[in-house]
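Here it is: the structure, laid out below.
One protein chain is absent from this view; the other protein chains keep their places.
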Amino acid sequence: MDNGRVFLRGAGAIFRNGVLFRNPVLVGALGLYPVAAAGFGMQNAAALSILFVFLALPSQLLLCLVGMLIPKWARPAAVLLVTAAFYLPAARAVQRLLPGSMESLGMAAALMACNSILYSRAEEYAPEHIFLAVGADALGCSAGFAAVICLVSALREFWLTGGVWSSGTPGSGIGAGLDLPFAGFLLAGLLAALVQWINIRRADRDPREV
Amino acid sequence: MIPHGVRLEPRKGVPLKNGIVRLPGPEPVSAPQTFAPLKKNAGPSRIIAAAEKAGIVDESDGMPLGKKLSRLARRGPGLLIARCFDEDPCTSSARAVFREDAEKVAAGLKLAARACGAEEKRLAVASRGEARRLRGLRLGIPAVVAGRRYPAGILLMRKLCRNGGRAAFLGAQACAALADAAREGKPQSETVVTVAGDGVRRPVNCRVRIGTPVEKVLRLAKPEEDVRIAAVGSAVAGRTVRDLSLPVTAATRCVIALRDAPPERRYPCIRCGRCARACPAGVIPWLVYRELESGDPDPLLFFHAGDCAGCRACNAVCPSGIDLAAEVRRAAARKEGGEG
Amino acid sequence: MMFAALLAVTAENLLFSGGLGFSRALRAARRPASAGVYALFVTFFSLCSALAGNWLAPRLSGSPWVLYPAALTAAAGVFYLAAAGLLRALAAGFYDRHARILAQAAANTVVLAVPFVQRMLRFSLAETVGYALGTGAAFFLAVLVLEEAMRVCSNPDMPRAFLGLPGVLVYVGILSMAFAGFFGKVF
Partner (left out) sequence: MNLRNAAPPFVRAEPTSASMLRTVLFALCALLVIPTVRYGIRPLTMAGVSVLTCLVCEILANLLRTGGFSVTDPSFAVTGLVLALLMPLNAPLWLPCASGAFAVLVAKAPFGSFGRNPFNPAAAGAAFAALCWPGLMFTYFDPSEPFRLPAFADCTFRTGVSAAATLKNGLKPDILPLDMLWGEAAGPLGTGAALVVGACALLLLFSRAAHWQAPVCFLAVCALLAALFPRIACSPLTSVKYELLSGSLLFGGVFLVSDPVPAPYTASGKGIYGAFAGAALMAFRHFGVCEQGAWFAVLLANAASPLIDRAVFRVRGWEEKPHG
């Protein structure tokens, strides 16, 4: 019973790290491509987030179970094969949930299969940790990725159209140009600075926490 | 990179035509302790002994002349040069000595050359006009013109040594004192000091007894009330004094009084690259500074940092007021520590 | 072919004007010594991926569209397996030194994007080869630029919140603005 509670608390910490303190995008600098290139509309962001969670959870759990059986040098290939396999149901699910979004995403959706967050977690983290931790980490990373891409997308969509989730009309926003990748980089940079600032504050307050 | 040095703006200098003012000693001193003058064709060891007995100090580097000459005699310099020019724009003591006592300087240089076995001797003068004046005096020593750029001495030395030649500098005042010692058996008891800067109303070159307090020298030039900075040695590489009762030494070439402290504001490096052009030793100060600042310096990039001559041309030229010379010193110390 | 290579370095520069493979380039910039080998691997896998795309596209034209990216990803895995196996057998020392970057190059977004770009711009085979080479060169350049960006972003005057990665992201954002100004929206 006690053990279970400790586990759960640990899982909660892992989840929180994934969402904020060790956000894979803002602290790990992973998976920047979708944020920069495709994160300029809330619908895109939602589709990519769902795709991510459907890819991350099963592939990481699978690799957690079988990863140690594969020799280390062949693991990258195994990761790529596993994500390729899970890509099919994940893409179908996204299309069911948000019809039409996959077509509008095009290359950005296709390239989620070799997203560097997925890859690095599945290759380095999953095979060497316990099942619960891997699950919590996958969910945390998904939430962290979703939070970043949704925030960036909401800001950019508002700038471009004056509304969020297709409520505005193109051209009636503040200006143009923010659908270009540079805005994604800049916003990610500013958010990363925010997270770094929070981490610094935490470290100043209590050095043991970090 | 070819070193260019710095062109320093000539400040409110001392009019050379006024000559050297003598600051009378306040209390009568007993007649200077004399020794036998040298014979006309005294050997090297006797000349060196005379320099030691006379207690002559070379004003250009603060080294006792006797020690310097015997060291040079062991090394055998090809070329011996008397410095009759001043490096920094506020000082004119060497030029004033040259104007007044060129003959004596030349005689001292000849003695020194005999003492250390130099094959060739020259008088390094400040400008072409001075070189003409020297030719007019027919002293039998050719002139060499030092450039107008700071640090002229090091730049001239580099130019002369480019083809593997060996050269050495002697101060003009030390030469004159050597001539005095040889002819009259007089010890070096006086030195010529420039008093200048915007804090004095009457900048002068004055001949004072060694050991006179700086304050007296300064008073001769009628200082303003609001002098904030008094610097001795050099306007570029000298140091400030707060205690004016300190004595003047043979190596004190100037006393500079300023009404305003130089601005202490520092900006970050703006990458103008002027320090690298100014450095006479081929150091690249901005590179050293950048490496040290990065926190994880790469000693391989401390390019020639050990060759720094301490002339502070980089500091004079830096538009952001960074103390590059200190950084180069730090780097040199670090490099030595790392490699040794 | 040269033109396509030039295109990859400039206009269609996936890293700066598209943000592709950026995470990997940033990682590589932390170890600049191996940047050359990394770029070489990227070129090789881009080439493989482009050829695989060429081969797969007509064969999968009838099947559901989600199959294409999945097949490409799987192909990348196979290529990695082949390359790693070959290197382990032939040059074990070289492989040991560069095992990590070999894997990262194989799973690079910029590598897998090549077939899509190729389809979008309707490249011929020679142009595809040129484009793959250009991608490698662009990756190398990006690593150099990012290395310098990291040095810039570790100066003592930086606000602490921007020190390191956030600064680099802003740096890349501004540089990406220059690319966007030149070429408009690329992808």
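To keep things simple, chains are lettered A, B and C as they appear, and every chain counts its residues starting from 1.
As a convention for this text, a residue touches a chain if its C-beta (ideal position, glycine included) is under 8 Å from a C-beta of that chain, and two chains touch if they have at least 3 such contacts.
For clarity, every value in this text was computed on a predicted model and none was experimentally measured.
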Considering the complete assembly, the absent chain touches shown chains A, B, C
From B:24, B:140 or B:263, the answer for touching the chain not displayed is B:263
Missing-chain contact among B:48, B:84, B:230 or B:308 belongs to B:230
Contact partner of the left-out chain, one of B:108, B:153, B:203 or B:238
B:238
Counting contacts across the full complex, list the positions on chain C that touch the omitted chain.
11, 144-145, 148-149, 151-153, 155-159, 162, 166-167, 170-171, 173-175, 177-184
Identify the residues of chain A touching the omitted chain, counting contacts across the whole complex.
174-178, 180, 182, 186, 189-190, 193
Those residues of chain B that touch the unshown chain are 1, 6-9, 11, 88-90, 150, 197, 223, 225, 227-231, 234-242, 244, 256, 258, 261-265, 267-274, 276-277, 284, 286-287, 300-304, 312, 315-321, 323, 339
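Keep in mind that, in the parts below, only the chains that are shown with their structure count from here on.
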Per-chain Cα centroid nearest the overall protein Cα centroid belongs to chain C
Measuring between mean CA coordinates, which chain is farthest from chain B?
A
Using mean C-alpha positions as chain centres, tell me how far chain A is from chain C in Å, no decimals.
20
From the mean C-alpha coordinate of chain B to that of chain C, what's the distance rounded to whole Å?
61
Would you please write down the residue numbers of chain B that are in contact with two or more other chains?
none
Residue numbers on chain B that touch chain C, as the complex places them:
268, 293-295
If you look only at chain C, which of its residues touch chain A in the complex?
17-24, 26-27, 66-74, 76-78, 80-81, 84, 88, 99, 103, 106-109, 112-113, 116, 159-174, 176-177, 179-180, 185, 187
With touch defined as at the start, can you tell me which chain C residues reach chain B in the complex?
151, 154-157
